[in-house]
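Here the complex is missing a single protein chain, while all its other protein chains stay put.
This part shows chain A:
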Amino acid sequence: MDILVSGLLLAGTYALMALGLNLQYGVARIMNLANGEMLVLGALAAFWLYINAQVSPLLTVVMVGPIAFIGNWLIYRFLLVPLVKRSKNQGQLEVDSILATFGMSFFIVGIMVSIEGGFFAYKYLSETISILGSTSSLNRLAAFLLAVVIGGSLYLWLNRTRTGVAVRAVSVSTEAAGLVGIDVPKMSALAFALGGAVTSMGGSLISTFYTLDASVGVIFTMKALIIVIMGGVGDVRGTIVAAIILGIVETAVATLVDPGLTLASAYFIFLLILLFRPQGLFGRRTA
């Protein structure tokens, strides 16, 4: 039971890290290596506002969403659209966007170091709670609930609304989507901005139980990347399922075998999936 509860809570955190990247990579086709930095930026906002103005991180989460949305939209519009326009095929866009966002990640780290070079150390909602006999803390539960809300609404939005269908169409094929009259650049910008917003909001919440610093973004980028690839690029369900698998397996290995093997187990599963289902759990085979 302990494993299940802790594993699911960890999965919620993982889903928060990866959902945004999935939108950005799956729909806008931008392999955003600054994903982790965007998350840490959200964390920095929560920390800074809490320390300097006693703003509740939960309120920051709400504020960070729209700001990150606009910020990421601007990034896409002015920094990434030129790359999209000049790239002749998917491969070239991937290489270009990796380089561009890699550079961007250093830029964001630099800005964050100039604001706070030390640890973002604060605690919020770290009260102990008991879920089905297993102890955990309120802030992890909050992160889990937010992950459920974001994941659920993304899923509904993508499947039940007209815009959602358009976004999914772009995710399947930019050419075909354009042919049936979908505004591909607009949908891509929307997906990228939304992805950034989700990631930053996740970061704000995650900062209540992780002690982060300006430079840890790359760790989150790696984890998110693994989850997105595992789940299948462009599929929200896949990301959530992959996050749950990783969360539960890591917790189980740490509890039953040895905490030293958590990383190894995560990469082992990743390898298995790459070997037997290279397109990811819910991914489509490219024709």
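Assume a contact is a pair of C-beta atoms (placed from the backbone, for glycine too) under 8 Å apart; a residue touches a chain by one contact, two chains touch by 3 or more; residues count from 1.
Going forward, contacts and distances are computed from a predicted model.
Undergrad: Hey, which one's the missing chain according to UniProt: "Twin-arginine translocation pathway signal protein", "Na(+)/H(+) antiporter subunit C", "Putative membrane protein" or "MoxR-like ATPase"?
TA: Options "Twin-arginine translocation pathway signal protein", "Na(+)/H(+) antiporter subunit C", "Putative membrane protein" or "MoxR-like ATPase" considered; the missing chain's recorded name is "Twin-arginine translocation pathway signal protein".
Undergrad: Could you tell which one of A:Ala121, A:Leu156, A:Leu179 or A:Leu272 touches the chain left off the display?
TA: A:Ala121
Undergrad: Which residue numbers on chain A touch the omitted chain?
TA: Listed in rising order, the touching residues are 2-3, 6, 9-10, 13, 106, 109-110, 113, 117-119, 121-123, 126, 128, 135-137, 209-216, 219, 223, 250-251, 254-255, 258-260, 262-263.
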